[in-house]
Each structure stands twice: as C-alpha cells, then as structure tokens.
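Missing here is one protein chain; the remaining ones are kept as they sit in the complex.
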Amino acid sequence: MDAFSEFIRGITRDNPILGLVLGLCPALAVTTSVENAIGMSVATAFVLVCSNVFISTLRKQIPSAVRLPIFIIIIATFVSIIRMVMEAYVPSMHAALGIFIPLIVVNCIIIGRAEAYASKNNVFFSFVDALGIAAGFLLVLVLIGGIREILGTGQIVAFGYTLLSLPINPAVTTMIMPPGAFLTIGIIMAVVNYQRAKKRAKGG
Amino acid sequence: MDYTISAPPHIKSKFSFRSINRAKILALIPVSLASVYFFGIPALEIILVAVLAAVATEYGIQRIFKKKVTIMDGHAALIGLMFALLTPPEAPIWIPIFGAFFAITIGKHAFGGIGSYVFNPVLVSWVFVRSAWGGFMTPMSIPNLGQLSDLVLENGAGLLVDVSPILLLGGVYLIYKKYIEWRVPLVFALTVFFFNQTVAFFSAVMSLIQEGVLNPLMYLATMFIFLEVTDELSYVMVGIVFFGILFLATDTPTSPVTKNGRLIYGFACGLLVSIYGYFGNYVDGTLYGIFLANAIAAYIETKTLPAMFGHESLLESSYRRIMKRIPSSLKFEVISDE
Amino acid sequence: MSESNKDTVVVIGKLVLISVIAALLLAITYIPTQAQLERNIMAAQEAILGELVPGAENFDPVEGPANVDGEREILYYRALDGSGNIIGYAFFQQQTGYGGPIMVAGAVDASFSTVLGMDVLRHEETPGLGARITTPAFQNQFDGAPVQQLALRSGGGSIDSITGATVSAQAVVTALNTKINQIKTAEA
Amino acid sequence: MSTTTTFLIESMAILGGLGLAVGLMLIFASKKFKVETNPLVEEIISVLPGVNCGACGYAGCSDFAERVVNENAPITGCPVGGFDVAKEIGGIMGQEVAEGEKQYPFIKCHGGLNCVDRFEYVGFEDCKAVMMLSDGEKGCSYGCMGRGTCVRACPFDALYIGDDRLPQVNKYLCTSCGLCITSCPNDVLAFAKESEKIHVRCVSHDKGKAVKEVCTVGCIGCKICEKNCPEQAITVTDFLAVIDQDKCTACGICVEKCPQNTIEAR
Amino acid sequence: MEKALLAIFLEGVFIKNFLIIQFLGLCSFVGVTKDVKSAAGMAGAVVFVMALAATASYMIYTYILVPTTMTFLDLISFIVVIAALVQLVEFVVRKNIPALYRSLGIYLPLITTNCAVLGVVMLNVQSEYNFIQSVVFGISAGIGFTIVMLMMSAIRERSSFVRTPSSIKGLPLAFLIATMLSLAFVNYFWVIPI
Partner (left out) sequence: MESKRLKTIPEKVVIPLKQHNGVACKPLVKKGDQVLIGQKIGESVSYYSSDVHSSVCGEVTGIEEAPNPNGNKVLSVVIKTTESEETVAFVPKKHPSQKELITIMQDAGIVEHYGAPTHTVLKPEGKKIDLVLINATASEWIGGKYATPKEYASQMMDALKLLMKASGAVKGAIIVRKDDEDSIEAFEGVKVDGKALRVAPLLGTRRLGHYFKDQGSNVVVASQERVLGRNILNFFTYNVTGRKVALGCNPTDVGVAVCGVKSAKALYDAVHEGKPYYETVISMEGAVNCPELMLVRIGTPFKDIVRECTFNGEIGKIIANGVITGIAQYTDEVPVTKGTTRITLLTKEQVLRDESLDCTHCARCVDACPVSLLPTRLHVLAEQGRFDECRKMHIQFCIECGRCSFACPSKIHILQLIRYAKNAIEQAYEDDTPKESPNLKLGCCGGE
C-alpha cells in the first residue's frame, strides 16, 4: 500500500460522486457556482480529514456496539465547528451554502469512509485516504459547478475574479436551477460510463 | 432458400410507425400553412429550421453511435414540426434550432429512441427552453385577423399553433381513422370542459349568494351554464389546448398502455392543465400540465395492470358487471379486415 | 452476566465521554465565533447604512413602542451630517419575494423626493433569476431615483424588472415604497 | 465560577446526558430485539459482483454468500468474480485459493456463411425461436444458426455476431459465467482454455457426403487427421474428429492436412 | 414567522419538494427506486422516521436547548437522536417484520445518513416554526418525498422494458428522469399562489 496510490484512488476509482455515488445532495445542491463548490468541498474536506484521523486514532477504543453513534458524534462535532467558524468569518459563503453545511453530518461519504476505512486503518493512511476522497469530491464539484455556472450565467466568477466568460447571451438559466444539476451530473456520468465501457472492451 | 418461414400471423395491419407519423404530419400541415399566412416569413423560417434541425440531429446521432438511420420514418420531422408550432413567431431563429436539437438528443435518444422515452421529447425541449429563456418563449404578437370568430381564427396572443383551433381538427379525423387512440383525448377534453364549466357554475352560484337571491329556481337555472360557452370555456378554446389534447397527450410512449390507465391519464392531463390554466394561463398550462402527466403515466400504469390471479380491482369488477348485460356474442368481436 | 454488565457500563461510559468532549470542543468554538458573529452583524449594518447615505456622519435609530418584553424595535435611522442636520433616512425592511423573505436596506433623502440607494441583505430567490436583485445592474437603478417613479416599468415607473423574475423585483420596490411612506407619516 | 465555566459545564452536562440516554436506550433495545445474524454473510455479499446472474447455481449473490458460510459451498463458486473475488472470499473465510486458468467460450462450428440456408426466416432474431418453427435454418442441423441466442444470454455484452454470421467472444468482457453455453439450443459452444490451441470447428455427425452438400468447411470424417497426428491425439467417432487436448502438442500438422480446413489453430 | 398551514403544506409537497428541488435525500432517491415496491417501503420508512425525528427534535430544541441558550448544540443533539431512533426502528423491524427488513435491507441504516430527515429538522429550526407548523412541514416533506419516489420508481421500472443505451442505463438514466421530474415540478407548481 503506498500513500500516493491511495490518494489517487480517492479521485479515480473510489471517487465519491462518480465512483461510490455518495454525497449527492451537496454535490447537486450547492454547485450553482464554482465558488460555492469550492466552499462546500473545503468544509467537507475539513470534516472528512478531522474525523478520519480522529476515528482511526480512537479505533481501538471504540466499542463496536455503539460504533455508529460515536462516529456520528465525532463527525457532528467537527461539522458544528466548521459551521460556526464559517458563519463568523465567511458569512457570505455560509449564507450561500445554507442548510447544506449542517448536512455535511449526514454526507454519506464521511460516515462511509469512517466505517469502511478509518475504523480499519492507521492514522496516516486514514489521513491520506481522506485527502484523496476530498480531492475527488472537490474536483467533481468544481466540474459540475463550473459547467452549471458557465452555461447558466455565461461566466465563472469566483472570489471576486472573473475566471471565464462566454459570449453566450442570454445564458441557459435552467442550468443553475435544480433541473440543471440533475442534467449535468447525468451527462457527466453517462460520459464516464461510455469511456469506461469502451476501455473495458479494449481490455483496459 | 425457396420459401420464407415466419411465425403466424402471416398478414399484418396496414398501420405502421411510419404511416402514423406521416398522418400526424399531414394533419399538422393546415395549421402550419395558416401560421405562415398570418405570421409571415418568420413562421416559415421557424418551421423549416426546426424540421431541418431535428432531422439533421437525428441523422448525426445515428451516424455517430453507429445505429440504423431512421430519418425516413418521419418521427424526427414530426418532433421538429411540433416544436416549431410551439414557438412564438418573434423568437430568434436559434430557439427552434436549439429546441429541435435538444428534443432529439436529450428528449429522444438519451432515453433510447423511438418508444423508449418516458417524456414527450417536444415537451422536454419546450419546457427546458421556456425555463432557460423565458422571455423569448412568451407569446407576444397577435396575428392580424379579420372578423372571424375565435374558434376559426384565434384572436389572441399566440404561438404558431394558436392561429386556428379549427385547423387542428385533422387530429379528430386521425382518431376516427384509428391513427390516434381515442381514450386519452376524449377523457382529456371532457375533463377540461367540465372543470371549466364547473368553475363557471360555482362562480355563478357564488354571485347569486352575494346578491342575496333566495329563489331556489334561480339556483337551479344556473345549471344551464353547462350548456353555454362560458368565459372560462372560451379561454380553453385556443389552438394550444387542442394541440395538447390531440397531438401531445396522445404521444403513445408517454401514456400508459393499459386501457383503464389511459382513461386515468387523460383525466390527469385534463385536471393538471385546467388547474394551471385556472391560476395561470393555458399556454404554459397545457404544456406543463401534460409534461407533469407524463411523469405520472408510469405510475398510473403500474397501478392499472390486469388484476392478479383471483383478484379484481373495483374498476374491473364494475366493468365486468356492465359487460354482463351486454350480449355475450358481441364480446368476442370478429376481427374484420380493418 | 456481570461480565456483560460491566461491558455495558464501559460502553455507555465511553459514549458519555465522547459526548462530553464534543460538548467541550463545541463550547470552546462557540464563545469566540459568537462574539465575532455579533460584530459581523453590526459591522454589516453600519457599512450598508454608510454606503446608502454616503455623507452621513451618524445614524440615529428611531425606536418603536416597547413590546411585552420591554424591548424596542428599531424602525428606521435618521442620517445626520457632521452638524446634526437630518440629511436622509435609512431603513431595513422585509418583504416576501418569490422564494422567501427578502431583507432590503434602503435610504431616502430628507425631503422624501429621491431614493438614495438600495441594497439587499438576505434573500432566498432563485439563483440566476430572482437572485439578480443583488446585482449592481439592478441596484444602480435605485440610486437617485425619484420617489414618484419608484415602480416597475410595467407599473408606470422607472425600474426595469428582471426577465423571468418580476415577483422578486416587485418585492424590492414594494419594500421601499412601504417603508418610505411609513417614515413620511412618522416624521410628518 | 465565571460565566464561561458555567457555560462549559452546562453544555457538557446536556450533551453528556443525551449521550447517556441514547446509550442506555440502544443497549436496552439491542438486547430486547436481538436477532442472530452472521456478519460473514454480509461481508461476502459486499465482495460479490452483485449481478445476481445465478451462474453460481444459487438464487443470486446473497444466497450464494449464505451457502458459502453455512453449507460449505465452494469459495470459488462465483464464475463472474473469478479469481479476485474467490481470493477475497477466501480472506473472509480463512481459506486459500489457487488460481486456475481462465476459460472462454469457444464456437465449435465454422459454418456461418459457408453453410447453406434452407429457407428465409423472418421473425424474432433468436436461434431457439427458429428451432420452434422448424429444425433449424441451416442445411446442417448440428451447426450454429447465428441468430444469437447466446449473444442475448450473455449478461456482460461479451458476445456479438460477427460478419461471418458466427458469434465472437470479447475476452476482456467475458467473465466465464457459462450462460451462453447453456443457452445454445444446438450445443455449439463449449469452454476452452487459452492454452488449448488446436480445435475442430465442426459439430456435425452427418456423413461426409451430406456435410459436403451443405457446408464447405465441415468435418467429413475422412480420418486424414487421425492418421497424420503424431501424438494420436485425434480420434474420429461418428463422422466427427475429436481432439484430446491433453495429448495435443499444437504441432499443427492436422491443421495443414485437413482437406476441409475444419481444424484451426488459434 | 406566521405562515398559513396550507402554504407550508403545499410548499413542502410540491414547490420546495425535498428530492427534486431542494436536493435532500438523493442517495435513497437514486439507490432505492429500481422498483416501486422497495421505493414505497423506503419512503414509508423515511416518512415514519421524519415524523418521529421532527417531534423529538422539536422537544429537545424548545425545552432543553433554548432555555439553556445551548442552541449551538442543535445539530449534534438532533443527529444523535435521529441515529438512535433509526437504530431503534431497525431493531424493531428486524425482529418483528423480517420480510420488510430483508427488502429494505441496507437502506434502513442509510436513513440515518439521509439528508431528508435531518433536513426537515434543521429547516424547522431555521424557519422558526412552532410545533404544529413543524409537524405539518414534516408531513408535507414526507408526502412530497413519497410522491416523487413513487413516480421515479414507476418510471424506472418501466424503463426496464425499453432500450436505453447501455452507458446511460442505471444512474445516468435515473438522473435524466430526475431532470425531467425537476423541470416539471419547478415549472408547474410555481403557479400555485401562496
């Protein structure tokens, strides 16, 4: 087991959205813009890393009967912390992500990783795993957010900088509305499936 | 290789997917011509461009994914034409192009092509375009008409199809000729009719109450409102509603296959369209309403499957009770040569 | 039996311990962030008021009658210049939009003839549609707009509504009109 | 005590109390509603492919998992998962597995376009459907009809009908589940190992003359291969050559000698 | 904020439908909608837990957290309560209705991590609903959840009879259908005046 491949695995095969198909709610709800996508991913990454490390540290102490409640308490603690911190120091981001910050608690990725990885592996690898998964989450969220924002508003504006703007006028407003989220992720998944099937048929 | 063998039956009906599509296109030609006459060149442009875009998209997709090219079955052209008819004449020319493209790609082929789609591709595309570029899809212009009554030549704001409800009645002929199934449009139309007449009836009763009328005969007399063309009903007598009833709701892949299911589906269409029309307008209402009905069609179907062994639904048992009264020799009607 | 009872006690003990630690961590985070939060709100309000009435030195809150708890609600602010003259009025007003309540901040000059500015503090409108009430393009229309013209263009005023989001635009206009009329009555 | 300390203690008391309550409740419930389950079964289910194809011979993946734990079903029983899954199940069950050689379906008929059709068939594209209407479309009643019952039986899209109207296997997609083999109404398919190089591509037991009438590549039972094989690996029984793969050394002599080009090296 | 119960109800069921407009509870939406039967079971379980959770959390929030000004502990206490409730339900169902347990299988524990349940609870707090409003909101969210689950599962069931391209089969198709449901809901129901 080497750390780098564990990290990459989180982005590719075990990609939380495209591979494991977990944590869809935030992936769709907050990706109206790249900025929100990044904000959400960072918050999630914080919780993921902290809880993975914490749980793998304590993994020998946690009685299996109440494993789940304890995981949840740990995760909820970190979520509450990031929620309060964001509310205090980046209020606009907090407002934009709304209810989905507290909902990180129930993001299936985090509890899933705690269950499937952190409770079985040592601290270092749990840390790397969390980083990899978080990176995978970030990439997909930014991709979805980017597609939706550029098509939906004609430009990508993040943290005050206009990163990209298209001469599409008027923009496809539907893309930043709920249907746009489903459509984007549906098409992304179809493309990924298509490529995977093609690769497999060629023996990849 | 002298002879051909195949399983019986060795003859088949004259209806084919192709002839049905062609019949529908033919039935839409009159209203298309009328819209070109009244809206002028923009309407012609929209129709041509949408049909071409639809056919070209279909061709492209089938070539790219190495499927059999089926542009000759008329389905793509029909989708293009239907989208065009749902476009306002002043829409920029890229709207019908995008609409036809979206209908064929996402609406039709992403779901698997002919018969596999769950939502009417025309509606998928129209609703998407409407919610993306609401401003361009809102009908503005009023065709310049003479003194003809509304039913013959629509005197309101319009999409291309709104030009004349009467010219859409080719659809009724297609029902008569069995190109189109009758249950959905009939129940749909009846529901819309009774919904609006009932609304008119209640508002009449309410106004009597407000006026303090006590004479019960006066209340009874309001029943006659069902025989009138009330204001509420006149809002419905527009091209788009006729089009929805005859051409959109009757798209077979998006309606249930069971007989009872089709009746319920027609009712659902009528209700959803009327409710929206009551609060909003009938242009959006017809299209959104049928689109939403598409979404529940599958559920209606699962709930109306033929009864399981030994069980009978309420609907079926009453149906059977009625059937009992009918001479048994009529029940197994002989297949005639059409 | 006693063995498993002992286990149970240990398990519950651990659960309680984790809970307590969690509570401690949270409380420790809560205290500083809460303080910061209150400061944020104050700062945001001040900043907005200052932006809306650029020349003002001071804002004098006008409070309504006390409610049952003895608290007084701030109705609006008198904007005072260096010498204490009223140069305008600033206010916050909530109005229901398309997706939920919209919190609008606004200011009007002392003679109630010109709107000095408008800003949106909180809203739940559809991104890309109603949410465009926060864009400068929409908000700039209000800077210096005559109060009589304060209506959507479709209603005979000077404000361009947003395509596909009339409800949101109307809500902003209504908020301003309502509050300006209120202040006018109160000050008269 | 300062207000801060009170605050801290209060919050700890509340959450601690909640934890206590929840803990007590759960412990109570878990005792009261105890159900015996075997965690091994769940674990095995999680490593199985989950196709529920039934190729293992049991009613789906979970049934197989249960049998492995409770009835000693072979841990190598899932042909779809193959060696990898067997190894994982072995890990769970504490057993060792040795990797066997992979097998793929092999099409024992080379008729296709080389074999005459007796009639034109219009209908459902399926070999069994043709069989229901007649005893097969091809002049040879033993051979492949090329209507692709096997193709449709494969849950992994590993088969397709090639230009020669015979099925072809995509090795990368095939999982050796064997569903195609059981589906073929004419038993044209059989497993063959990668290392088995020489094959007779005919299944006809008809006499040479009858074969020649309908097919240009069928085995006519002339025994030339049998005579020429240096290893005596080939025997012709009932007008059909059969290769004993254990004896065959893949020298290729029979391939050269066969007058009908029925024997193939791959 | 005072709000008519009917308005809360219509909003919860249609206008702000949890699944396809608010994106709450999507994991079960795409995971358990392959056939109508299990979708109905899952929806039932979610609605049940939602109702329990809404009540329990309202009690905790109003009678413990607010009086002690410990509102910052809301999230953690809610989720602990929900987790405990779900596990309790799981125990009971497994013991008493094994058939249901088998068909819902792994999805029962998934409810713990279902955004919809926590979403109801958090939105109740955020919207400052009183008890009746909270319950109505909880019920309407549950109904909206169920309706969409049923529509989705029926459509997906039907999709098994048709020829969807293989790379679209499965999740991409589920999302395409969700796109359409979402388009339909978003556009249709805004006409309801509330």
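To keep things simple, chains are lettered A, B, C, D and E as they appear, and every chain counts its residues starting from 1.
The rule is short, and it goes like this: a residue touches a chain if its C-beta (ideal position, glycine included) is under 8 Å from a C-beta of that chain, and two chains touch if they have at least 3 such contacts.
From a predicted model like this one, the values you see are computed outputs, not experimental measurements.
Taking the complete complex into account, B:Pro253 is the one of B:Pro42, B:Pro121 or B:Pro253 that touches the chain left out. Contact residues of subunit E toward the unshown chain are 161-163. The chain not displayed touches subunit B at residues 2-13, 15-17, 19-20, 73, 112-116, 181, 252-253, 255-259, 262, 305-311, 320, 327-329, 332, 334-335. Remark: the residues of subunit D touching the chain excluded from display are 118-119, 122-124, 126, 128-129, 132-135, 152-153.
The definition used in the following text is that only the chains that are shown with their structure count from here on.
When every chain is represented by the mean of its C-alpha atoms, the one lying closest to the mean of all protein C-alpha atoms is E.
Under the contact definition stated at the top, the residues of subunit A that touch 2 or more other chains are 65-66, 69, 73, 76-77, 80, 84, 170, 173-174, 177, 179, 183, 190. The set of subunit B residues touching two or more other chains comprises 106, 110, 128, 131, 134-135. Interface residues of subunit D facing subunit A in the complex, by the touch rule stated above, are 19, 22-23, 26-27, 30, 170-173. Interface residues of subunit D facing subunit E in the complex, by the touch rule stated above, are 10-11, 14-15, 18-19, 22, 25-26, 29-30, 32-35, 157.
Across the complex, subunit D is touched by residues 60, 64-65, 68, 70, 73, 76-77, 80-81, 83-84, 87-88, 91-92, 94-95, 98, 166 of subunit E.
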